[in-house]
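Comments concern the structure below.
Complex shown without one protein chain; remaining protein chains in place.
Letters A and B name the chains as they come in the text, with residue numbers starting at 1 for each one.
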Amino acid sequence: MPGILKYIALDILKNKIVIAYTIMLALFSWSAFGLEDNASKGALTVLNIVLLTVPLVSVLFTTIYVYNSNEFIELLVSHPVKRSMIWKSLFAGLSASLVLAYLLGAGIPLVLFTDPGTAAVMLISGSFLSVIFAALAFLAAVLTRDKAKGIGVSIMLWLYFALLFDGLVLFLFFQFSDYPVEKLVVMLSALSPIDLSRILVLLHLDVSAMMGYTGAIFKTYFGSAWGLLMSFCLLLLWIWIPFSLSLRKFIKKDL
Amino acid sequence: MITIRHISKSFGKLKALNNISLQLDPGECIALIGPNGCGKTTLIKSILAMVLPDEGSIFFDGKDIRNDNLYRARIGYMPQIGRYPENMTIGQVIDMVAGIRSSSALPDMELYEEFGISRLLDKRMRTLSGGTTQKVSATLAFMFRPQVLILDEPTAGLDPLAAGILKDKIIKSGQEGCLTLITSHLLSELEDLITQLIFMQDGSLVLHKDVEELKNLTGQDTVAKSVLQLLKSGEIGVEL
Partner (left out) sequence: MSAPGSTTTKMIMGIIIDTIGRFLVLLPATLLFFSKPAGSTTIRVAPAGHQASISAALAACKDGDTIIVSKGLYKEGNLVIDKSVCLLGEGMPVIDGENKFEVLSVKKSDVTVRGLRIQNSGRSAMSDPGGIKIYDSARVTVEGNELVDNFFGIYIQYGTDCIVRNNLVKASQKEEHQSGNGIHCWKSANLQISGNRISGHRDGIYFEFVTHSVIWRNISENNLRYGLHFMFSNDDSYITNYFRNNGAGVAVMFTKKVVMMNNTFEENWGDSAYGLLLKEISDCFLSGNTFTRNTTGIFFDGSNRITMERNTLKSNGWAMRLQANCMDNKIRRNNFTGNTFDVGTNGFLTLNEFTENYWDKYEGYDLDKDGVGDVPYHPLSLYSIIVEKNPPAMLLFRSFMINLLDKSEKLLPSLTPDNFIDRRPLTKPVRL
């Protein structure tokens, strides 16, 4: 595995898109902190960027990269390498470089400008988002042979988590506004990695006071040390489930 | 050495392999021929476990290849169209494959030197011509002294000189006891290499015979002519 990983990492690090992504994140974050008059608002702006671009770039870049790695995969499978090893190396390489890009781009200004707690939560959740959406992209890429279709699927996945899911939650709020569904909805929102990360970060900023009763419920569930641990376990599940599904599928795939 | 038992494979409605059984022995050099889309490549990929058959099983030295990957250390494979990671250089590809194989045996550098690969080590794969890519594929296939060689259209795209070098190398490996499986459209090219012939059609095995036996049977002096004769006599349903 280290042998393959080395070449994958080398290849990705040379990739212009990853470099551009890092620079873009850095530009956005630095200017967000530069333009906003207090760090908390800067962090909010960065949060917006992170929640939007990190999943999008992660899912798209990974999908395209996996399709473009077909040759690489074909080359390797004729040699004595376990298929699972190839897939895992590819995933590890991609996740690591996406996380690295995020940490370099957005992480440095976050650490410099925000308090350690907020910075830590944002770094961790941003990294999780990168890896989660890489895992989803692996699933999308292995499910469809056609590259265009695969990219379409991954954009749909992103659209669903970034947009449609929240719409659905909002719809439920209105449908069941006469019932005490707060707890249910809090649980529901934990089902979207983007929402979960967003709320985790918001709870660490002083705007959390605006989130009222529901925010308080969320805080009791996910704000404590146990809750935080649970949230991170949920995020881990978001990595594990799509990736292991994709792995199972890849092992049985005809090349 | 390789035993194939009743394997079938479909891609959707297309039956790529239809209940094929074969016994391939060491030292043989076998030509795998048949019209386009007859399942040659699928068969090869099945042996390499790149394609997983729907039914049947393949044994390598008596061991089922399913859930095994180490047997591939003993196979050298040269694909029809070598596809490599575009951003890697030839040197990196060779290094990487060597790293994966981690073979203790001294690598076979004959083709490497004869094709002059050392001069090209820093070239990226995407910049290579089709012929050079084939040279790299061939070099990699032979480098780790495999006991089984699987060559898919090896000479396609190679210049005559390189094709000659490769042919000599194939003969030499055969003499060293290597089982060689070649697919090619040009039977005449394989004339002096092969010891056995497999003919496939529509995913089914039509013919698997020793070359000598075949020549005796048809009364022709070359393999190409023998096959033609068979085609004419209607034993094989389509024209090549």
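Quick note on the criterion: a contact is a pair of C-beta atoms (placed from the backbone, for glycine too) under 8 Å apart; a residue touches a chain by one contact, two chains touch by 3 or more.
Not measured: the values here are computed from a predicted model.
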Touching partners, among the displayed chains, of the absent chain: A
Sole contact to the chain not displayed, among A:Asn48, A:Thr220 or A:Ser244: A:Asn48
Listed residues A:Ala162, A:Leu228, A:Ile241 or A:Leu255, member touching the removed chain: A:Ala162
Candidate in contact with the missing chain, chosen from A:Ser189, A:Ser231 or A:Ser246: A:Ser189
Missing-partner contacts on subunit A, residue numbers: 37-38, 41, 44, 47-48, 51-52, 162-164, 166-167, 169-170, 173-174, 177, 181-182, 185-186, 189, 195, 198-199, 202, 206-207, 209-216, 218
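Note that in this section only the chains that are shown with their structure count from here on.
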Subunit A and subunit B, separation of their C-alpha mean positions in angstrom: 43
Subunit A residues touching subunit B - in the complex, by the definition given at the top: 3-4, 7, 10-11, 14-15, 68-72, 74-83, 252, 254-255
Contact footprint of subunit A on subunit B as seen in their complex: 11, 45, 48-52, 69-73, 75, 77, 79, 82-88, 92-93, 96-97, 99-101
